[in-house]
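Removed from the display is one protein chain of the complex; every other protein chain stays in position.
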Amino acid sequence: MSDSLYQEIILDHYKYPHGRGLREPFQAEAHHVNPTCGDEITVRVAVDGGTLTDVSYDGQGCSISQASASVLHDLLSGQGVDDAFEVERAFVELMQGKGEVEPDEDVLGDGIAFAGVAKYPARVKCALLSWMAFKDAASRALATEGEVTR
Amino acid sequence: MSDSLYQEIILDHYKYPHGRGLREPFQAEAHHVNPTCGDEITVRVAVDGGTLTDVSYDGQGCSISQASASVLHDLLSGQGVDDAFEVERAFVELMQGKGEVEPDEDVLGDGIAFAGVAKYPARVKCALLSWMAFKDAASRALATEGEVTR
Amino acid sequence: MANDLTSPLDVDRIRKDFPILDRRLAGDHALAYLDSANTSQKPQAVIDALTEHYARHNANVARAVHQLGEESTAAYEGARDRIAAFVGAASRDEIVFAKNASEALNLVANTLASGLADDPRYRLGPGDEIVISEMEHHSNIVPWQLAARRTGATLRWFGLTDDGRLDLSTIDELINPRTKIISVVHQSNILGTVNDLAPIVARAHEVGALVMADASQSVPHMPVDVAALGVDLLAFTGHKMCGPTGVGVLWGRGAVLDALPPFLGGGEMIETVSMEGSTFAAVPHKFEAGTPPIAQVVGLGAAVDYLTGLDMAKVYAHERELTGYALQRFAGVDGVTIIGPDTPEGRGGTISFTVDGVHPHDVGQVLDEQGVAVRVGHHCARPVCVRYGIPATTRASFYLYTTTDEIDALADGLERVKRFFR
Partner (left out) sequence: MANDLTSPLDVDRIRKDFPILDRRLAGDHALAYLDSANTSQKPQAVIDALTEHYARHNANVARAVHQLGEESTAAYEGARDRIAAFVGAASRDEIVFAKNASEALNLVANTLASGLADDPRYRLGPGDEIVISEMEHHSNIVPWQLAARRTGATLRWFGLTDDGRLDLSTIDELINPRTKIISVVHQSNILGTVNDLAPIVARAHEVGALVMADASQSVPHMPVDVAALGVDLLAFTGHKMCGPTGVGVLWGRGAVLDALPPFLGGGEMIETVSMEGSTFAAVPHKFEAGTPPIAQVVGLGAAVDYLTGLDMAKVYAHERELTGYALQRFAGVDGVTIIGPDTPEGRGGTISFTVDGVHPHDVGQVLDEQGVAVRVGHHCARPVCVRYGIPATTRASFYLYTTTDEIDALADGLERVKRFFR
């Protein structure tokens, strides 16, 4: 049951999230809400010389939205900014692909476990919630890089 | 063809209307419009000591609305007020009877020719236009009886 | 099926009237549709009325002298008669057709806010107060927030008690001579609570305020008589009562509807139009601008016939039985907490709950994979979630075709949910 949607990897990230909690320093923060289900996420981005030194987050919501934030942290923390945006694009593409996009494990790591979610339109928003917040925060962080908020 | 709706009597009244034209004196006047088709009628009522001394009218519209005004004039001019309202009630009842009310020729005279119209809901309004204007004008005339408008 | 209940409805027979209840879902699961508060399913009689209308009688209404136009007008206006009778309206002219309940609620909020009424009692302005409650559907919150913002009136509300009921303790202060209108839900779509409107109506009429009831969740499920309720205005929606989407109803006392200025302009809502200015038709047409939802009204008429044929008192009794059964059944599922009244008194067959440690989205998804269709989220009543400190709920809602088997499938499914996420 639930094979396609609830992969073991997703349940693992949900039960044992990686890198959860909001940390300092950070340049920008974004808070996103999914109005249909009340899921919320706050993502903070710290950039230093073209590298995402930390992507921290906190939130509440369903297994998909929370596991996706945990995977986001794993994939993007410590990455170069350009690489990070490439991963972000690949994840969004996978999620919007209606289950017809073949995910690249080299780029997406544990993110490939979300391939099945793309077949459930109502849940795609859950999976994307933290990624949208990240994109928002990261764009603003890049615009203000240098002014570290403590 | 058209037997039920367009009785000879109706066509006669339409082609050769009785008592058409607005006359003085009168106590009250009412102008009614059928918004769906643009038919209009003005009815004037002159009352003297409980008698409708004249019911005059002018208007434009379809054969049903114009013939009905002509019949109205014939039936009500010179009548006692109470008798006139009785005729009015009988005509309205006939029109709203969906073709199931048996008209009384003693009361309605040529008005019985409109019995078939009652089966055409879209035309009932046409047949009633002058009668509604009459009712309106007559009620006001009775309220102001005495103050003759010249 | 419903045999273990003392339900007065023959549910097995009724289910045959609803073609969708035979649907097999993915994985060849049977459908247990427990989302009727969201939208109800449609009996064949309603589907047939739509088909028959489009295939044999379709024409615009009120405008045509031709035969199809007369048939279509007779069907449309005939439905108005039956819908008026269904809620005990004093006159057919008190029934206005809207596109849904939301439009009906907005119609009242907007016309009061427009400032175009002749009578000042029907004009909102600074200093005036509007009263709603914390258990309203967004469709009975946002229109009043917008009206308050436009006019400078103040929006106030009844709070909720811990057990999911309106807190009427402050009623005499909350409803006061500054109050112009109170708009409250008759049966909550999230808590299931049925509100006794009598004290609100009594206090409102003492201070000269109007009362509007949002009856979207009551008219489908119990006999509702507008005269007995004593309210001035009432809204409900076709798609939750076996009717088509695309049609809602505003009922209003004749004098109140007469006093409200027009809402949308155009089409047949006029008496006469010139470029310089226009005059308006009498109610209900004053509020029905443009081509109305003709086929949908005809379909709603068929739905009302269907419900009347079953007898609303029996529908209500059936749902009470189901509610009692479900509350008992859930009490036996560990970790499930009911949000709202947990006894069958003063509530309908809509039950919201949380499952310890599992997000409603995940509850709903796993249930769906077993063919059990429930709704998850804030159910367009986010303030209720905020009030009870939860992000969302899972909600099961019943109707005349619901069986205890389906409630059992839900309870069993919840055990599975817990095993899966723990």
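Structural remarks
We just call them A, B and C in the order they show up, numbering each chain from 1.
Heads up, the rule we're going with is that contacts are C-beta pairs under 8 Å (C-beta built on N, C-alpha and C of every residue); 3 or more make two chains touch, one makes a residue touch a chain.
The shown structure was predicted, so the numbers you read here are calculated from the model rather than taken from an experiment.
The absent chain, not drawn in this view, touches the displayed chains A, B, C throughout the complex. When you scan A:P35, A:G50 or A:G99 for touch with the missing chain, the hit is A:P35. Which of C:S218, C:Q296 or C:S352 touches the hidden chain is settled by the complete complex: it is C:Q296. The chain not shown here touches chain A at positions 33, 35-36, 120-123. Within chain B, the residues in touch with the undisplayed chain are 1-2, 5-6, 11, 36-40, 60-65, 120, 123, 126. Touching residues on chain C toward the chain that is not drawn are 19-20, 23, 25-26, 31, 33, 35, 38-39, 41-42, 44, 46-47, 50-51, 54-60, 63-69, 98-103, 105-106, 109-110, 114-116, 134, 137-143, 145-146, 149-150, 155, 157, 237, 239, 244-248, 262, 264-270, 272-275, 277-278, 289-296, 361, 364-365, 367-368, 372-377, 380, 382-383, 386.
In this section, only the chains that are shown with their structure count from here on.
One finds 38 Å separating the Cα centroids of chain A and chain C. Chain centres here are Cα means. That of chain A falls 78 Å from that of chain B. Shared interface positions of chain B, i.e. residues touching 2 or more other chains, are not present. In chain C, no position touches at least two other chains.
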